[in-house]
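Sharing a structure here in structure tokens format.
Every protein chain except one is present and positioned as in the full complex.
Let's look at chain A:
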Amino acid sequence: MRRVVVVGGSIAAVTAASWLRVRGFDGTITLLSAEKEQPYTRVPLSKTVLSGEATDASTALPPLDDSVVVRLGTRAVSLDTTARRVNVDNGDPVPYDGLVIATGGRARRLSPPGMSGERVLRTLADCVALREDLTRARTVLVVGAGLLGMEIASTCRTLGLEVTVVDREPPLRRVLGPVLAEVVTDAARKHGVSLRTVPGGVRLVGSRTLEGVDADGELLTADVVVSAVGDVPAVDWLTGSGLCLDRGVVTDSRGRVADHIVAAGDAAVVRGSGRRPHWTNAVEQARVAADALLGEDTSGASLPSYFWTNQFGVEVKVAGEPAGLGEPDQAEAAAGSMLLRWSGGAAATVNHTMPVRKLRQLASAP
């Protein structure tokens, strides 16, 4: 294997390219990213970059070393696994001996094609556009009360905007479970956010321009409407490639998709365990997938997954998946801070200082 092509500009793509070098791969590595910016972190986009407190440039990740060819503004449009070539929108097909699929996801939208006015937040460009709209707004309606939607709501409150969040389920419950969700929801209420639960779901109303959101018969309107309703794996370009697609591209536990092809991050769906669209997971999957491409198996027992959120003055760090585990077995609370543990394999802190390494060990301890 002399030529590896990494498709995507995501953290999974950057990590895979880095990790191939760590493992001593000295052939060519070409990274194809559809975005025009050097690879960056999306994590601050809902927080300090949206508020304007941090610059767009501050999101840049340390650059890959010079031996990696980074082609920005280059979108993969299809894959030929027989000829082993990636077809792109701005030049000749890119040949590979080994391929890493790390195209991430794109924001899911609720408006029909042709309707303008619905904002989403996934890319830096999305963030810039939303931030621009917010400077002229007094009211904001956030559709989706998951981690992203609630972080956007929090940032909008710090900007002094009037914020309503609407979802068919109570905020954050599906991802944090009832106990943690309530802690954060309580903080959101105290920060003056109007939270609306609409079990029947919502529908965007308008023809060419978005006019409002139909919430079970009531029309909600705002200066800015932003949807935070999950992401869709960006695997359209693999249609017709013969690879197994099931929402994302299907991999085994080592990230293997087919001979000489691996995938990692938000574009990947692991057979039997699905998709975990979090930063830490993308990094860990990318390392294992890069190893698999080089013929090594490093998929052994790993620590429980880890994710976090910062909103309304509350920092929550979570190891494992507490949603579905109900009440924690163990809870310690001090002034404004909590440490929670579920015997089903999860632990979490709320405004509590503890190395994440220890939190993850605590989650997996018997």
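Throughout what follows, contacts are C-beta pairs under 8 Å (C-beta built on N, C-alpha and C of every residue); 3 or more make two chains touch, one makes a residue touch a chain; residues count from 1.
To be clear about the criterion, contacts and distances are computed from a predicted model.
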Per UniProt record, name of the chain withheld from view ["Class E sortase", "ABC transporter permease", "Ethanolamine utilization protein" or "Ferredoxin fas2"]: "Ferredoxin fas2"
Selected residue (touches chain absent from view) among A:219, A:333 or A:354: A:354
Residue of A:43, A:115, A:294 or A:323 in touch with the missing chain, whole complex considered: A:43
Touching residue (missing chain; options A:59, A:185 or A:227): A:59
Chain A, residues in touch with the chain not shown (by the definition above): 11, 14-15, 18-19, 21-22, 40-41, 43-44, 58-65, 279-280, 283, 287, 306, 308, 310, 315, 317, 353-357
